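Pasting a structure below so you can have a look.
Missing here is one protein chain; the remaining ones are kept as they sit in the complex.
Chain nomenclature is as follows: A, B and C, assigned in order of appearance, with residue numbering initiated at 1 for each chain independently.
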Amino acid sequence: MTVRLQTEPFDLGAEVARLTDGRSDVGAVVTFMGVCRDRTDSGAELVALTLEHYPGMVEDELSRIEAEARARWSLADALVIHRHGRILAGEPIVLVVTLAPHRAAAFEAAEFLMDYLKTSAPFWKQEETADGRSWVAAKATDDAAADRWKK
Amino acid sequence: MTVRLQTEPFDLGAEVARLTDGRSDVGAVVTFMGVCRDRTDSGAELVALTLEHYPGMVEDELSRIEAEARARWSLADALVIHRHGRILAGEPIVLVVTLAPHRAAAFEAAEFLMDYLKTSAPFWKQEETADGRSWVAAKATDDAAADRWKK
Amino acid sequence: MKLLYFAWVRERVGRAEEEAEAPAGVSTVAELIEWLRGRGPEYEHAFEAGPAIRAAIDKRHARADAPIAGAREIAFFPPMTGG
Partner (left out) sequence: MKLLYFAWVRERVGRAEEEAEAPAGVSTVAELIEWLRGRGPEYEHAFEAGPAIRAAIDKRHARADAPIAGAREIAFFPPMTGG
């Protein structure tokens, strides 16, 4: 079980290979990769995102979210990588990988991890367009997605 | 949009790279990889699975399932690879990749594709253990998972 | 028409495919299964699971009450276990 905060891009294939190589007790591997789109939600051309974070808290929060996922589902392994700093359009931002005996747990845990990353990990995105920079507003749909996991 | 039936293993990282390279209109990439476990559900050591299929129908059915996913969700792209023949413990069996602007569509479409592959694509798994070979029984939980998509 | 068998249905029937002409009055998948069961103990054994046996007409899933008129190829198999 690993959480990683980094500025450099990651390689999805290499990360999955590292997690799965040499083990044959895992029937299901789910990955989610979030990528920087070249358009803002309002349709303007996006050059890059800059992700600000709260050092110290972000590592704690990623670990708490990942521990919560392990408590809820029987996972063979899990990985969360989140980048910060300036990220160009087309580059990956976040990677979640879950390994489980069966697919339901792998899918649910990956969705849970993403929903909580979106609403609870202390990151803030700033969009860079031809008009300058502006902070991305939080989405009510992300709060609603996270709420579905509350017992 | 691609469906592929093959005997040889596949490379998850290479497939995702091929789908995402050069495009920056996609915010979410979800992958599901099904892997041959080294134990049967009853706990016996599994050497290999052999997947029998119905040639001709299986390609049609994979295409139908994939077209249904595209009709339900706004996907930028999708890929389904399913192996047949003899598959050793630890080897991958099936790969589903979905690309969408946002994560909800990518996750839902990937789960839908897997649920329908399990219950509708004409494949039959035979398990190979020290005791010989036996056909895997269909699971009621797979039927229930597929039923949730019925409108 | 051509009949195809897969997985343990194939093993029990003892062949993967055969040509067959169903007699008049056999007009649905269910009736075809009933007729096949009367052809010998290997068919009786293959089809004894009754409704658990799935069918496809010309490579599309077909229900027990589906008409077989005009079918070129009918396949019988256990519930699928791919994925």
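We adopt the following convention: contacts are C-beta pairs under 8 Å (C-beta built on N, C-alpha and C of every residue); 3 or more make two chains touch, one makes a residue touch a chain.
None of these values were measured; they are calculated from a predicted model.
Q: What shown chains come into contact with the chain that's not displayed?
A: Looking at the complete complex, the unshown chain comes into contact with A.
Q: Could you tell me which of A:Arg37, A:Arg103 or A:Lys118 touches the chain that is not displayed?
A: Only one listed residue reaches the unshown chain, and that is A:Lys118.
Q: Touch as defined at the start, partner being the missing chain; which of A:Asp25, A:Glu45, A:Asp60 or A:Asp131 qualifies?
A: A:Asp60
Q: Mind pulling the chain A residues that touch the left-out chain?
A: Counting over the whole complex, chain A touches the hidden chain at residues 34, 51-54, 56-57, 60-61, 82, 93-94, 114, 117-126, 135-138, 142.
The rule is simple: only the chains that are shown with their structure count from here on.
Q: Nearest whole angstrom, what separates the Cα centre of chain B from the Cα centre of chain C?
A: 26
Q: Rounded to the nearest whole Å, what is the centre-to-centre distance of chain A and chain C, using the mean of the C-alpha atoms as each centre?
A: Once rounded, the distance between the two centres reads 48 Å.
Q: Where in chain B do residues touch at least two different other chains?
A: Residues 34, 114.
Q: Among the residues of chain C, which ones contact at least 2 other chains?
A: Correct list: empty.
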